[in-house]
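Have a look at the structure that comes next, please.
Here the complex is missing one protein chain, while the rest keep their positions.
All chains are identified by letter, namely A and B, in their written order; residue positions are counted from 1 within each chain.
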Amino acid sequence: MKRGHRLEDPRSIRKLWRGFLVLLALSVLAGALIDPKPHFAIEGWFGFHALYGFVACLVMIVGAKVLGWCLKKPDTYYARDGHDD
Amino acid sequence: MSLAQHLPALQVVLPLISAPLAVLLRHGGVAFLLVTAGAWAAFAAAVALWLQVDLLPAGGVLTYHIGNWAPPWGIEYRVDRLTSFVLVLVSGTAALVLTYGHASIEREIARASHYLYYAMFALCLAGLLGITITGDAFNVFVFLEISSLATYVLIALGRDRRALTASYRYLILGTIGATFFVIGVGFLYLLTGTLNIADMGARLRDVENPRAVLAALAFLTVGISLKLALFPLHQWLPNAYTHAPSTVTAFLAATATKVSVYVLIRFYFGVFGESLVFQRLPLPEIMLGLSLLALFAANLIAVFQDNLKRMFAYSSVGQIGYITLGLSFDSVHGLTASIVHLFNHGVAKAAIFLLIGGLVLGIGRPGAPPPVPTFKHLAGLARRMPLTCLGIVLAGLSLIGVPGTGGFISKWYLVLAAMEQRQYWLVGAILLSSLLAVAYVWRFVEAAYFRPVPGDGGVVREAPLVMLIPAWILVAASIWFGLDTSLTVGSALDAAQSLLRSGT
Partner (left out) sequence: MTSLHGLVPHPALLLIAGALLLPLLRGRARSVAILALPALALAALWLLPDGVLWRVHWLGYPLTPLAVDRLSRLFASIFLLLAGIGGLFALRQESRLEIPAAYLYAGAAVGVTLAADLISVFLFWECMAIGSTLVLWSAGTPAAWTASRRYVGVHLAGGMLLFAGVAGQILGTGDTGFHVMRLDSPASWLILAGFLVNAGAPPLSAWLPDAYPEASWSGMVFLSAFTTKTAVYVLLRGFPGTELLIWIGLFMIFYGIVYALLENDMRRILAYSIVNQVGFMVTGIGIGSEMALNGAAAHAFTHILYKALLLMSAGAVLAATGRRKCSELGGLFHSMPVTTLCGIIGALAISAFPLTSGFVSKSLVSQAAADAQLQGVWLLLAAASAGVFLHAGIKFPWFVFFQKDSGLRPADPPASLRWAMLLLAFLCIALGIWPDPLYALLPYPVAYVPYTAAHVVTQLQLLLFSGLAFFVMLDHLRRTPTITLDFDWLWRVAGPALAGVARARVRAARARLARGLTGLGRRAGAWILRNRAPDGLLLRSWSSGSMSLWVMLVLMAYLALYYLG
């Protein structure tokens, strides 16, 4: 229980967030130190992967939301109508 | 002359003489021993004939002249590859069914009629073997009548009163069929002046009167189609199979319709010739249409049956569709499919009906008349009759055509034949129709394995070993012939090639 408390404590969550952000910054900065040997021009841009990963995920989440709007049904959908034979 | 030379005659005579003996002795137990021994002896003779034919060069024929009268005046017995193949199927099934039948008969037929049952069974067997082996068209008719009359009695022996009406219906239809058959043979006799089938075929080529030939063909086709229950001439079959005693159903399902197919093949290829039947007339198209109807309509009807025996009876009508479909292709692969399916389906269906016989025995109360095996009785039965249910499922897989079972082999050749003629839609139809078979086998699985045992289920026992062993021999055979095909496909291919050679 103790360990649980520590992880669920808002203060440690804030610390975790801070550590995470530092990690993010470090990973972007490390991009400056390496030679990417790009296959495509776009790959050579500074921080491309970071930005691309973030944006791609946003797009996918939004896309899923839109699809969910049309296709989401309560999880009793098939069972309720007795279609399940 | 040694015994081996008289094998063709013994093949028919052995079961034939066991019938009057059974009647004379009038004792169920003795009759059982006699007739069963006769059937096993016939099986031994069939196997021996098989080996003899095997020694002949490809396409060779073994002939036997009854009473040493040379054909075409005397009656000739002819045994070639196809003949001996069918003989083995018929006599083998009979031997197994008779061995199995004792316990089932006790329950399903009144004791006083037991000797009659065995006598009729022997007559029916002798008739079917005679139809197969004889080379004389009128002799075919005689044996057809012998086996049919015996069959009517056998069906009527069922304890269910509806067996009587079923038998009566079959009698009417069977008689019409036999009449048509004999009319057809009569036409041919008028045209050729001979009754010997081989001779008829040779002389028919010189006949100038196509109208009479066509009439003969039509009468023969319809007459035999009735006996083989080709859709829509099948209506006698479901009732007959449903209400007959279980052993009778098993025997008829495996042999009677199959022998009729054999007769059809003999007349089409041996007498009329492939070029007349398949190339000049729209017969292949008609047969194709009727076969497809059988595949879909009969199988679909089977899915909706509540009585297990009736369900598999309709399935038989559907499966006959595969056999006639193979014929309609008029190719080596198609004919091979027909002959192989005739055998594989016979084995699987006999196994299923024998197991259903055990099931009827298991769910019935001692002393009471045998119950009708409906789906209500099946609920949770797999837990109480595991071997019976597993056997039905395994043989059912062969009906579906699952790889590794005999049914797959027949489907494979059917699909090859359809693809050869670039009829891809037919491939789809064949495969779709097997989905219907899945549906009815699935219904059985669902009921037997997944429904809970009803509270008032009563006492249910597994069938006795004497019934299980013959049934399981057939189940094992339906799997075996899916794996080792040297016997079935080997002889079917051989027979198909020589039939198509002789037909042109």
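Here is the rule we go by: a contact is a pair of C-beta atoms (placed from the backbone, for glycine too) under 8 Å apart; a residue touches a chain by one contact, two chains touch by 3 or more.
Treat the numbers as computed from the prediction; the structure is a model and nothing was measured.
When the omitted chain is restored, the residue from B:Y168, B:F296 or B:W480 that touches it is B:Y168. Residue-wise, the contact with the chain that is not shown comes from B:P232, picked out of B:P20, B:G193 or B:P232.
In the complete complex, the residue from B:V61, B:A103, B:A202 or B:L281 that touches the missing chain is B:L281. In the full complex, subunit A touches the omitted chain through residues 1, 3-4, 7-8, 20, 23-24, 27-28, 30-31, 33-37, 39-40, 42-43, 47, 49-54, 56-61, 63-65, 67-68, 71-75, 77-78, 81, 83-85.
With the whole complex as reference, residues 168-169, 172-173, 176-177, 180, 211, 214-215, 217-219, 221-222, 225-226, 232-233, 235-236, 238-239, 281-282, 286, 300-301, 304-306, 402-404, 409, 412, 415-416, 419-420, 424, 427-428, 431-432, 434-435, 438, 442, 450, 485, 489, 493 of subunit B touch the missing chain.
Convention: only the chains that are shown with their structure count from here on.
Look at where the CA atoms of subunit A average out and do the same for subunit B: the two points lie 67 Å apart.
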